[in-house]
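Structure in structure tokens, see below.
Shown here: the complex without one of its protein chains, the others still in place.
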């Protein structure tokens, strides 16, 4: 059995991985750590876990919190994982960090990211960046297989990159202005109450936010640039709509070659051959966010409008699963040589 | 492996049992039957099932539909199961029917039920009523163990009876006017669109309905009367609120004895000892409908107000699981000698 | 023109009265006061007001905040109005306070109320309680007409009392245990974000709260006791459901006399003759919370079950209007000799 520790167990990212690990046949959770919920059973904090997982949450820095584990999930705010990673690596753990701490190898790229979220632009563990791997499994499977340290991608980045990678790789689209119009569910904002996510202010309300520049676009441009072998530029709009779980991203780009929808379908399906969690459709598919809710799937609709020479890609993920804890577990499976889908195929419930 | 057939596969009750059976280690679904969806893959009808269950739906009356199975779930409207049950029993199947067809042994009780829902008061298979068993597992476990034919209870009835049974059994409350104030989620109304469940008319709307007499109250009174050994009368209010899944029932009754909250807690916990899916709390518990969503649990809060001599019981179930498909699978487990919780403990996802 | 000041302009209670006053032909808002929003235009805080009301919010204690007005609305937390009332009365204002500060004439009743909400049980302006009037317009219209100081009722209290007053007054029901089962929308909890009203935690969730004793029950029992001329006792359950606006209260009581639904209808309609905002129906009415949303109406369904001898009363109000700002304006109209409905009849929008 793989022994797992979750740091930041009290947030939605934490409870997401607890839910998945509890149902994983090869894993045993040994330790949950949380500042705000220390001393309570996790099922007191999240009553839906009663009978499923009743572990008492340890305080950060306590001996319980520092017990060794085979894998540690840092579901912590930015700039926490970078401070705790060394100690866990020394104890022999493999690490999956949810924040931006290990998504960038380049210090100036990290600095730009940190600045966008109002954090200190300096990375406190730059020596770890070299070995860290960007945790978008479908693109970095081989590196992840040998990694000790994975930077789990941003939820909007997962959505945008998966939807664009095959088109970029196949040089189907122009790279000077790829448009990503993203609609995200509210749970993406986390567990902490705020004016914007207060029920009366949110229940019948949609709006764009961070118009000056969302931090996830940096990962998207970096990954697309690497795939293309030349600079890719993204116009990115983040919008919140009153769903709990789900990201619907609609992307637009000028076709750079003479293509058809059949070309797109073939390229996408070929690119994701061997990637169990990506499913590709044409525009006749009747697919929406509720159809991936509770799953690790990414469902992608590809389309091309000859009249405007515009490639249009629409996709759906559950922001808390493929967009966060699901990708984290998928990465763990790869890091430990397990089947990639292990623990990720429990049947979702609808409606 | 137990071979299972689901008749009425296209509704919420059908998809609910399909989801559960797909994850059940001892069951293989052989056949799905549905009038409206015949010829399509079930994952075309319910895209969230893609990759989990892709069986093609058979037409009622077709050879595929009539293939033998070990267990048949009738997730069909009232007065369908009573017509199809004989043939399935003859093919050797055990049957669990979701409708009111097999909830009543008494023909006049059935007639009253049928009249309330605007159906023909005559039962077409009265000879089957004798052997049929009312499928509230916690109360009829032993009979269910030996049954070929189970009438799965109504969702509001499950909620009301579980919350009242220990108080009635222990003679803690007066029986002349037990008040059941029930708030149900919208999925209880099924998959068929209607004016009352149209999103714009429902999203910020709550209302009482069927004030002249809801059909589920008949089961509730019958079961409570049997438990008490004397007539129990219920005032019942059904109300719809804009949640998808969940029934919150609040019950009030005059205490008939000198009791305390501690007495209630002890009596309830003792009554449900051995019933894995019932959990009992006092009023300090911070429990709500989302905490049972996606599970087969019934969470019950017991309370007593000395000042008004009023026993108050609040409970939560997921109307599509403990209120329907979950109870159905629980009954199947009992009928086939499997552990009662088999296939019913997949970890729910929150929020 | 009546010159109006709103203290606590930044909360839902404040914005509610601003909306109504802006549309009132006889009132001009001169001053908005708010601690958190001082210095901003109110339409910066509430963008829906842009073009309707763009007054800059004054800081408490500033000269602008202390300018005299004909009427002052205290939409402030408990124990603020009691401190500011004297100064406003001296400046010649009439006052309507939303909190519990002026709902009780009896100091020990106030102390019990304050204790329930975790506040200091001592009232700092007891000398004002004698002249203060409880602001449920339908019951205290004549006293309100001559009042300088009105304690606006609690939202759940408005709902419960209006639904029970005629039955109690006519001695139709027993008084030892009147059951009030209330379901409230989320906006009743105000503007301040909290874990319980965070969108992901609330959107598909219902729960009971304050089971140990809600503070509004004290007003309800007091008013019913006065109406009955003998002690009335209430069992009260407050429950939150995911609607924004609306209170649905269902009340149950044993009939104390031989009555019929026709008796109830007649008694209720007679009691509310002359009360434009109360509408009475029998159980065939298809009425719900969205039908009073955005209005000052209270819609009441009366019912009687002979079999259980139980009177059942269901009613709907918009908690932010008849439950708060609407009642406040209705009281203002009465205090200033205006038609009671002035400014309260703008057509609601549906859906």
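A few notes on this one:
All chains are identified by letter, namely A, B and C, in their written order; residue positions are counted from 1 within each chain.
Rule of thumb we're sticking to: contacts are C-beta pairs under 8 Å (C-beta built on N, C-alpha and C of every residue); 3 or more make two chains touch, one makes a residue touch a chain.
None of these values were measured; they are calculated from a predicted model.
The chain that is not displayed touches the following shown chains in the complete assembly: A, B, C.
Across A:106, A:176 or A:230, the single residue that touches the chain missing here is A:176.
Looking at A:82, A:243, A:264 or A:321, the residue that reaches the missing chain in the full complex is A:243. Interface note for the absent chain: among A:115, A:194, A:235 or A:260, the touching residue is A:235. Contact with the undisplayed chain is limited, among C:60, C:77 or C:348, to C:348.
Screening A:114, A:139, A:301 or A:344 against the full complex identifies A:301 as the residue touching the chain left out.
Here the missing chain is touched by one residue of A:201, A:220 or A:298, and it is A:201. What subunit B contributes to its contact with the hidden chain is residues 12, 186-187, 191-195, 197-204, 242, 244. Think of the hidden chain as still there; on subunit C it touches residues 12, 15-16, 19-20, 22-23, 46-53, 187, 203-204, 244-245, 276, 279, 285-287, 290-295, 297, 299, 320, 345-351.
Mapped onto subunit A, the footprint of the missing chain covers residues 176-177, 179, 181, 183, 185, 200-201, 203-208, 211-212, 233-235, 237, 239, 241-246, 248, 250, 252, 254, 283, 286-290, 293, 301, 303, 305, 307-310, 312, 314, 351.
One rule holds in what follows: only the chains that are shown with their structure count from here on.
The two chains most heavily joined by C-beta contacts are B-C. Look at the contact of subunit A with subunit C and you find the same residues on each copy: over half of the numbers used there are shared.
One simple way to say how far apart two chains are is to compare their mean CA positions; for subunit A and subunit B this gives 37 Å. Centre-to-centre separation between subunit A and subunit C, using Cα means, comes to 46 Å.
Residues of subunit C found to touch two or more other chains are 200-201, 203-204, 242, 244.
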